[in-house]
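All protein chains of the complex are present and in place, except for one that has been dropped.
To keep things simple, chains are lettered A, B and C as they appear, and every chain counts its residues starting from 1.
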Amino acid sequence: MDLAVEVDQAVVLLDRFPALAQLDLTLPVGSVSLIQGPNGAGKTTLLRLLAGLATLDSGSARVLGFDVATQRRQVRASVGMLSPDAMLYEDLSIDENLSFWAALGGHGTDAVGAALERVAMTGAADQPVRSLSTGQRRRAALAAVAVRRPRLWLLDEPHAGLDQAGRTIVDDLIGDAIRAGATVIVASHELDRVRPLATHVLTVAGGVVHRSEVREGGSAHA
Amino acid sequence: MREVWAVARKDLRIEWRSKVVASQVLPFAVIVLVLFGLALDADRSTLRSFTPGLFWVTVLFVAILTIQRSVSIETASSAFEALRLSGAAGWKIFAGKALAVAAQLLAIEAVMLLGVVVLYRSSFEDPVLVVTAALAATVAIATAGSLYGVLAVGMGVRDTILPMLLLPILAPVLVAATRAFDDGLSTAAVNGWAWCSLLACFALLYAIIGGVAYAVVLEDA
Amino acid sequence: MTHLGYLIAGWGIVLVAMALYAVSLARRGRELSARVPAERQRWMTTPDDADTAGFVR
Partner (left out) sequence: MAITTAPTDKPVKLVEPGSGTGSRTSRMLGVACLVGVAVLMVFAFVLTEADLVQQDVVRMIYIHVPSAIAGYTGFVITAIASVMVLWKKSLWWDIVAVAGAEIGLLFTGLMLATGVIWGRPTWNTWWEWGDVRLMTSLMLFLVYVGYLAYRRVVPSAEVRARRSAIIALVGVINVPIVNRSVEWWASRTLHQQSSLSDGKLEDLTLFTLAMGFVVFAMIFAWMLIHRFRIGWLEVQADTVGLQAAMAERRAQMEADIDDAVAHPGIGADTNADPNKSGPDDSGPNERGGAA
């Protein structure tokens, strides 16, 4: 089985604080993993490490076969990350934001319209991000991830701030990703939402994976 | 090249919408020119002979603010992380950012040139030289500034560290641009075109260094 | 001797500044070495564990 994520004894320091303290993790391609754990457990840092946005202070990590320390550009180009910050320019419209990120990543702007439709934001496409509600920003940010067609989806609290319809959209997007052969990792407190989809459930605490569980009947097997 | 234009257009569009530079930095430039006029008395000949130096010192101050704005566009909504994730080459993002800064600085300089003609009674003896020198100096300032701007990203104190790092590096630009303007505005008899070539060398050097170094910084986590 | 004031000022500044810097180096070294176990105070050799000076990849 091809591995999407191979992390071995990873230590990540945030200003001398070991956010990840010798964490080990392997996940196969096509899996949907739910990361749970208390605040400050290291969930976000783990996602950032897998996105190539954190300095690995010791240990090793490979994402989709690329080394996180030495092949950062390839790692970054193949993942899509939804972070608590929207990563959108406030003064630009959703459409302009998405078109910009698509152009910068070398993706066609034709995917923008489809992604906006997928998150049901077509009507608000021309509104500046500044005027959007939290939920609408979240949807726009999700669309920005979808436009990249990532091979590894890293979703940090994707349900936060979303209404019922929005949450269904997140689940649908995860389904889309799996069907396209991508791997999905979700860090969330909303366990009931993600659990039915998950093939792996990981409990992170104190900067290490404390426990992992492989579930039958996750969406990969559906 | 598509990415370069995308970044530059994005920054300029944000400026067009937010008008931060137009409504805050541009008036600041005019105020500084007026203050120099007040400080140096109404003795027009003194003012006129100091014009090139005053002009470029003001441009350096303005450049610090413009570069800080250019950086804060990216840091305000964690867009810098998204730039890192975009997979675009570092030098392309650098070129786009520097281009946008240069365009804004040139617009401000145009207004300031009008200002020194009106306020200081300067006259363009060699408009081609003035424009060429301004162009070369602005590219030099924008490239060096964009590099140092990104080096200050992620530092809590970037507003104070940026001038400390940038201004000593830009000292030769100040000298060269001032001398070139001395010739162009006929305030001193020097060979302005020689200074122009020094400015061009500086601009070229910093465009290359900036492109390489920006990629290194962007790679950093 | 002519220019004695200039000479005293120049030589004085140099000697005092170098002495002060040397003393500060010695004090910083003393403070730090108290916090680091002896086996890690080999300046030129790298201890075997991975988390030492170097982000060699």
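What we mean here is this: a residue touches a chain if its C-beta (ideal position, glycine included) is under 8 Å from a C-beta of that chain, and two chains touch if they have at least 3 such contacts.
All values derive from a computational prediction rather than experimental measurement.
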Visible contact partners (per top-of-document touch definition) of the missing chain: A, B, C
Sole residue of A:11, A:53, A:140 or A:170 that reaches the chain not shown, by the stated touch rule: A:11
Of B:31, B:114 or B:209, the residue in touch with the unshown chain: B:209
Touching residues (missing chain, whole complex) on subunit C: 1-4, 6-7, 9-11, 13-15, 17-18, 21-22, 25-26, 28-30, 32-45, 51-57
Residues of subunit A (touch criterion as defined above) contacting the omitted chain: 11, 13, 15-18, 21-28, 36-38, 41, 55, 57, 191, 200, 202-203, 205-214
Touch residues of subunit B, complete complex, unshown partner: 147, 151, 154-157, 161, 164-165, 168-169, 171-172, 175-176, 179, 194-195, 198, 201-202, 205, 209, 213, 216-217, 220-221
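Here, only the chains that are shown with their structure count from here on.
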Distance from the mean Cα position of subunit C to that of subunit A, given in whole angstrom: 47
Parts of subunit B lying in touch with subunit A, wherever the complex brings them together: 2-3, 6-7, 10, 13-14, 17-18, 73, 76-79, 81-88, 93, 219-221
Subunit A residues within the subunit B interface of the complex: 48, 51-55, 72-73, 76-77, 79-81, 83, 85-92, 96, 100-101, 103-106, 128, 144
